[in-house]
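Below are the structure tokens for one structure; questions will follow.
With one protein chain held back, the other chains of the complex are shown just where they sit.
Note that the chains take the letters A and B in the order they are written out, and that residue 1 is the start of every chain.
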Amino acid sequence: MQASAKVTVAKHDFLEGLGRCMKETTVIAPVKMKDGEVTFEPVRTAKQITFDYVNDHDPLKRFFMPAREELFSFQNARGKALLKSPPLPKPRVLFGIRSCDLQGLAHLDHFFQGAFEDQLYLQRRKSTLIISLACNEPLDTCFCICCNGGPFLESGFDLQLTDLGESFLVDIGSRAGRKFLDDWKVPCQTAKRKDEQLRQALMHKCDEKMIPTAYLAKACIQITNNRVREEVWDEMGAECFSCGGCTHVCPCCSCFDVFDCTEGETGQGTRYRCWDSCQYSGFTREASGHNPRAKAKERVKRRFYHKLSYAYIQQDGHPGCVGCGRCITVCEAFQQLDVPAVVKRLRRDG
Amino acid sequence: MGNLRMENIYLPDLALIDRIVDETSDTKTFTLHLADAAKNRRFRFKSGQFVEATVFGVGEAPFGFASNPHSPRQFDITVRAVGAVTHAMHVLKPGDYLGIRGPLGNNFPLDEVTGQDILFIAGGIGLPPLKSLIDPMLDRRAEFGQFIILYGARTPADRVYKPLLQEWRNRGDIQFLQTVDTPDAEWKDHVGVVTTLFEKVKLDIKRTVAFTCGPPIMIRFVIQDLLTMGFAEDRIISTLERYMKCGVGKCGHCAIGHKYICVDGPVFSYRQIKRLPER
Partner (left out) sequence: MKIQTTCPFCGCGCGMLLEVEARQVISASPQRSHPLSRGTLCTKGWNGHQIIHHPQRLTQPLIRDRKTLKPATWRQALTLISKRFAELRNQHGAESLGIIGSVKMTTEEAYLLNRFARSVLGTPHIDTLVRYDHAPSVRVLQEQTGYATATAGILDIEKASVLLIIGANPKAQTARIGSYIFQAAKRGVPVIQIDPRQQEHSAFYAHFLQPRPGTDLTLINAMLQVILANGWQDAGVLGVSHLRDDGLQRFTPEYAETVCGVPADKIIQVAEVFAKSGPGIILYGTGITQQANATAHVQALWNLALLTGNINREGAGLIPLLNANNSQGIIDAGLMTELAPGHRLIQSNETRHALKKQWSALPEKRGYTIQEMLRHAGGKLRGLYLVGENLAWAAPDAQAAVKALQRLDFLVVQDLFLTETAELADVLLPACSFAEKEGTFTNLEGRIQRVHRAIPPLGESLPDGEIFCRLARAFGAPFPAYDPKLIFQEMQSIMPCYEKITYAQLDHPGGVVWPAHAAAGDGRCRTLMGERRGALVPATAGAPFAEPPDEEYPFTLFTGRPVFHRRSGTLVSRSFTLDKEDAVQTVEISTDDAKTLKLRSGWPVWVVTRRGKLRCTLSATRAVAPGTLFLPIHHKSGPTQALMPATMENESGIPEMKLCAAKLETA
């Protein structure tokens, strides 16, 4: 891991620079909705941006792998079909992304590379400059310290901002990040030692506020060695509403299904992919009707095998969880089947 | 603004249907070639691999190659009508087109098993993928020892490749036995599940490699019997099946444990299968 260069920038200077950038490039940033909640949207001026948030309820993977996206379009014609891939994504800036989501993107980056490269994801990733905002304040559902998902990261960003009050401490994580500062004439000072110390203090404070609710290690051993009693899975399966919420909001989950849509009788259509969930029974049901994971229990087991088994951790280099805590709020089986709750149950079982 | 310049792994190539053969009441074999001549020339696959076939507007489904990898510029897939895509394929005619992505997945060992006795156990629609291995092996018949094919089907009419089965029966250099669950009036061969054929053949267990493919329940019983006979776990080769969508290890549907059938499979030895956390 490469130590990144650090500078400090007065907050209003940074936002002015970002404002200049907005005139030429799409900038997606956190904004307040009417109900006080925060969502990420393209913004036109820096004034729209809110800093009064910990995180969006939706994971930011949606900007790289939308809930529904086109794989290609087709036009059936006599004796052949004309096929067209979707257009290349335009360059954009994603501002204010939190560490856990960024760590989730690192997880997906790894997954979408490999022997087959998913260019739909990777091109979007490549054309997006990421300015992350480290966390000084956790939510009571946060447990990123359990999964190396924050509150501050060492890499993965183009720029990482730490809120020091009047100014940002800026970690420059890439050439593109430095270019952003140059291009938009953001006045930078070399970071002083005291700035770094201040950040250290903030980090400690944030760490201390966070209750480490998910001690993964024991649960990983239990799952890897298949040592969890069937009754424990039985109970969790019976509790589960199979809503799929946990997988939809998880920054590490990326399963999708594929379907065709045709426009009337024109022979013209589109093949889409949409988010799918391993918690749905249709996820593994075969055309014959046979379903290897017909029971909710098997599906809950699958989800945690993917998140916490050594086989997957070895393959992905990271557990399938970044500690964002979204699965806690989204679960219909309230406080029973989110990662910290299940980890606790698995630890106690054995 | 350009389109994706890099390869879009989800974008199929067009393939034209040269020939369609009715195998059973619900199964057809399609002979295809890629529409792009250059691509078709370069198209190579190995026994056990599969393609994703698209009917545009309906969807995509995976099919194992059912023909000899060495037959030039054409390939077969055998399709049973069970879902939306396969039903849509069944109404197509020669000259119509499909979308094809592939070849995908791993393959059967071939060069690795020369010099060995070979045992195939196939059930119903499980024969086509094995055929892609049987064909090239028979081309090199001399390189293998004893060569046995056992085939089971529900009824005589449910057997695929009936002319070929007759050919195999007539060959002196292989042993081909077939059985059905429910015979009809003309049936003179064996009756019973495919595992009942084991006692009809003489095997040198230590030098035999077994390949089996068919419905999951059949595979389970076959493997059980092979193990009882004393087969080593890595000398039992099978294929696994799951609901599959992308074929390139991304959509997540076919994962068993941390293995993806579409890229790590579909061919697995029993030793590998045994280690999967869900079976």
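Basically, a contact is a pair of C-beta atoms (placed from the backbone, for glycine too) under 8 Å apart; a residue touches a chain by one contact, two chains touch by 3 or more.
Bear in mind that the values here come from a model prediction, so they are computed numbers and not experimental data.
Although one chain is omitted from the display, it touches the following shown chains in the full assembly: A.
For the chain missing from the display, the contacting residue among A:R92, A:R285 or A:K344 is A:R285, taking the whole complex into account.
From the options A:E137, A:D163, A:D207 or A:E239, the residue with contact to the chain not on display is A:E239. Annotation: of A:H248, A:R293 or A:R345, A:H248 touches the absent chain (contact as defined above). The residue from A:D257, A:E298 or A:D316 that touches the chain not shown here is A:D257. Contact between chain A and the unshown chain involves residues 33-37, 39, 41, 57-58, 62, 66-69, 238-239, 241-245, 248-249, 257, 259, 261-264, 269, 274-276, 280-282, 285, 289, 296, 329-336.
Quick note on the criterion: only the chains that are shown with their structure count from here on.
Chain centres here are Cα means. That of chain A falls 39 Å from that of chain B.
The part of chain B that touches chain A in the complex is made up of residues 1-12, 14, 35, 54, 56-61, 82-83, 86, 95-97, 99, 216, 241-243, 245-246, 248-253, 255-258, 263, 277-278.
Partner chain B is touched in their complex by these residues of chain A: 71-72, 74, 76, 79-81, 83-88, 90, 111-112, 114-120, 122-123, 226, 254-260, 262, 267, 269, 271, 273, 276, 278, 283-288, 290, 292-293, 298, 301-302, 305-306, 309, 311-312, 315.
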